[in-house]
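Heads up, the thing below is written out as structure tokens.
All protein chains but one are shown in place.
Chains: A and B, in written order; residue numbering restarts at 1 for each.
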Amino acid sequence: MCDREKDTNVRLSLPAVCVVWQTAMIILFGVFIRYDHESDAHWVEHRKHLNLTDIENDFYFRYPSFQDVHVMIFVGFGFLMTFLKRYSFGGVGFNFLIAAFGIQWALLMQGWFHSLDYTDGKIKIGIENLINADFCVAGCLIAYGALLGKVSPVQLMVLTLFGITLFAVEEFIILSLIHARDAGGSMVIHTFGAYYGLSISWMLYRPNLHQSSRLQGSVYHSDVFAMIGTLFLWMFWPSFNSAICDHGDGQHRAAINTYLCLASTVLTTVAISSLFQKHGKLDMVHIQNSTLAGGVAAGTAAEFMLMPYGCLIVGFCCGVISTLGYIFLTPFMEKRLKIQDTCGIHNLHAMPGVIGGIVGAVTAASASVEVYGHEGLVNTFDFEGKFKDMVPTTQGGHQAAGLCVALCFGIGGGIIVGAILRLPIWGDPADDDCFDDETYWEDVRICNVKSEVSRLDLNGPLPCFLSFSHWTKMFISYNQ
Amino acid sequence: MCDREKDTNVRLSLPAVCVVWQTAMIILFGVFIRYDHESDAHWVEHRKHLNLTDIENDFYFRYPSFQDVHVMIFVGFGFLMTFLKRYSFGGVGFNFLIAAFGIQWALLMQGWFHSLDYTDGKIKIGIENLINADFCVAGCLIAYGALLGKVSPVQLMVLTLFGITLFAVEEFIILSLIHARDAGGSMVIHTFGAYYGLSISWMLYRPNLHQSSRLQGSVYHSDVFAMIGTLFLWMFWPSFNSAICDHGDGQHRAAINTYLCLASTVLTTVAISSLFQKHGKLDMVHIQNSTLAGGVAAGTAAEFMLMPYGCLIVGFCCGVISTLGYIFLTPFMEKRLKIQDTCGIHNLHAMPGVIGGIVGAVTAASASVEVYGHEGLVNTFDFEGKFKDMVPTTQGGHQAAGLCVALCFGIGGGIIVGAILRLPIWGDPADDDCFDDETYWEDVRICNVKSEVSRLDLNGPLPCFLSFSHWTKMFISYNQ
Partner (left out) sequence: MCDREKDTNVRLSLPAVCVVWQTAMIILFGVFIRYDHESDAHWVEHRKHLNLTDIENDFYFRYPSFQDVHVMIFVGFGFLMTFLKRYSFGGVGFNFLIAAFGIQWALLMQGWFHSLDYTDGKIKIGIENLINADFCVAGCLIAYGALLGKVSPVQLMVLTLFGITLFAVEEFIILSLIHARDAGGSMVIHTFGAYYGLSISWMLYRPNLHQSSRLQGSVYHSDVFAMIGTLFLWMFWPSFNSAICDHGDGQHRAAINTYLCLASTVLTTVAISSLFQKHGKLDMVHIQNSTLAGGVAAGTAAEFMLMPYGCLIVGFCCGVISTLGYIFLTPFMEKRLKIQDTCGIHNLHAMPGVIGGIVGAVTAASASVEVYGHEGLVNTFDFEGKFKDMVPTTQGGHQAAGLCVALCFGIGGGIIVGAILRLPIWGDPADDDCFDDETYWEDVRICNVKSEVSRLDLNGPLPCFLSFSHWTKMFISYNQ
């Protein structure tokens, strides 16, 4: 197959997908989605009946965290993917597109499983549903990280449609059927999302990707842009892991645990990055990514009594493992396993996600009434209703089972969706057009020589001198 | 008139305006402004008297939203205007200046109309006043969008002084006299602000603006900077529309409605942008701006029972209309109507604002006790005091009247202020100096050959040696 002949024209497919799916959303929302009792105008009467004050509306417990999570999804993930020298538009722009579609589809999918009011067959949404929709989208954005620069926006929309669907089923099995706890989604979001993306990347393997290797790196300012993403993810991760925890001590503890885990990760990331480079220089890729691994790993156990020193230990290990992953594993995976992972999500989400799942299982299994208090134990692990007879050790087993389900859904789902995305109808780029914004964006104006000239022009009297020196310079650099 | 002769020296006028007006603010604040009962030290006694807990201080209901709105005003609007290749300083810097002045003047103007304590003649301010001041400033920042790159900072200060004054009067008429509801300010902020700016731009029409057309575009990284503005506006718009809604379900519902509206807008913006370009490529201008139109249009009806599917429909339409506006209307307005609209605020604020006003009127007119509950209806539409006999249908009429008032104030005020700004005393730039930071900023160092030269220059005294040393350096680095 001559890649040169690939057709990246998405002028019909992209508008069609956007308009048709958005119309479908309108119809499905019309049929199914209504406000829940805390966001409905009847709440004034309702709260008097329950003898609540306005401030006890769930909105005030969760809205600040929601906005932080929202920033992580759109600015955090978006800007983290601007690091390539010529794919910043695609990184932040397509992230924006698929997240905006994904949250709508997630409200429906998660609603059917978790928020369906059986009295009238409607899904009732409130602030917690918005947070969960953002979480659900995060799985797909993680998957995008492995495919960054190699797929078309239409492929990304398809990836999101199936990703959200798989996520909702997987989440229902893990949280509701298996009764695993996963407040920050180490298993449900990160493990699933990362293996979903890696499997798709394996299915879409491009043996000739080196043809666009000239664009597969960063420049100075694109690295600084990526730091915006890194820092907003890093700073708001405590909100991510605490956003849907229990009111009160649950949210409080989850924020503290995540904060500590992340702090510890930064130091070991710097240590390993420096240790493996000549002269101990730091690598921006590690600082941008591995520093976040602690937040991923703190997800499942965030609301447990992980203890402050426990958090630091988890963060310590994640920083080491994730950075080593970038140094040794990513090249190995590309060469031997034929998995091309643009952003290194295996190091940032997959491995730390699995670690998080294991930490969650161990912490749950070792929970005791002494540490949690009786009510605290029931409250934290939700040993109520049909699960009222569960004990910590069995909970630990259920956590481990949850991790396996996440892995299976990620890998299995990724292979199936990858097969679909291989169809030659989605407008994906040729091997030498990858990582290039010109493929899908109009009028990409790189800071160029022409503008340079028009400026110099003002200061110097001799145009030919200017051009000549410039010419010489370019000739030399060509010969390098 | 030979534009070349325009004097852009603002060394007297800018410091004079800043110092004199700031001094006036100090005097007026001294005479008029005090803390309200929730921010005064007497509150400790006060709350015991009312049997409230600390958490029921209005601060905790509104502060998270306030900070989000604050980010929208300074980072959102500021960075959205950095998209021009050589006017990023002016975009974010002058935005900063006029917003900082505007919030002070707004506290006074809005205070006289809304927060005056008649017992002592003082304006009592709390967190809600700060939010309203930010809202008030938003109107002027929107107007700045039409004028970006074509006016001096002194003109912007004048625009803000009059803009805030007009805003406060218009707002008082619409909200208090007419009793229209406008939580997110589709009419009061966006329609007014946009037509105010467009009218001024019409009055300041520059027939020879093409002389600086070389600078009237973006470069790669300035577009990425603008995406910071876009995303912070997009993410925090739910806070904007819910910030001053009723405690409890009002704020909760407004946030959900805006979130859904915005999600839907992104998809139709992408669809239309792709449909009208060769090969279906996306245009960054549309992604940066039209994706926000849904937030504007959700403003008036944000706290009404617009229903989730209703929000998606509003967003759908706004994405389509706003993007089509950028493609067809902006060039038409510039050519035929002599309105030069740098940021396309007609597409982002004016049209969606009017749509928002209409949606608000229709939603209000069709409100029913069935949907809202009796108390909910009274609460949502504030049918109390002298308006206790109003019904939804009359409310709908009042909403429509409010929209007309906003339009009249915007267009009328803009023409008058535009006439004032045409006086040749404000230091505005010549036609071929527009969109250029060098006009008002010291020492603008573009990443270029010149800076390279000025660097090398330090090492050698001779210009030819300069080129030679550069050549040598490169030759050496080649041979390394």
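The rule is simple: a contact is a pair of C-beta atoms (placed from the backbone, for glycine too) under 8 Å apart; a residue touches a chain by one contact, two chains touch by 3 or more.
As the structure is a computational prediction, the values presented were derived from the model and not from experiment.
Across B:19, B:369 or B:425, the residue that sits in touch with the chain not pictured is B:19.
Of the options A:217, A:397 or A:412, the residue whose C-beta touches the omitted chain is A:217.
Here one chain is not drawn; of A:128, A:283 or A:341, the residue touching it is A:283.
Across the entire complex, the residue among A:21, A:43 or A:60 in touch with the chain not shown is A:60.
Within the entire complex, the positions of chain B that touch the omitted partner chain are 8-15, 18-19, 21-23, 25-27, 29-30, 33-35, 38-45, 47, 53-55, 57-60, 63-64, 67, 70-71, 74-75, 78-79, 82, 88-89, 92-93, 96-97, 100-101, 103-104, 107, 125-127, 130, 153, 221, 225, 228, 427, 440-447, 451, 455, 458. Residues of chain A in touch with the missing chain: 55-56, 60-61, 64-65, 68, 85, 214, 217-221, 223-224, 227-228, 231-232, 234-236, 238-239, 247-249, 251-253, 255-256, 259-260, 262-268, 270-272, 274-275, 277-284, 287, 291, 305, 307-309, 312-313, 316, 371-377, 379-380, 446-450, 453-454, 457, 463, 466-467, 470-471, 473-475, 477-480.
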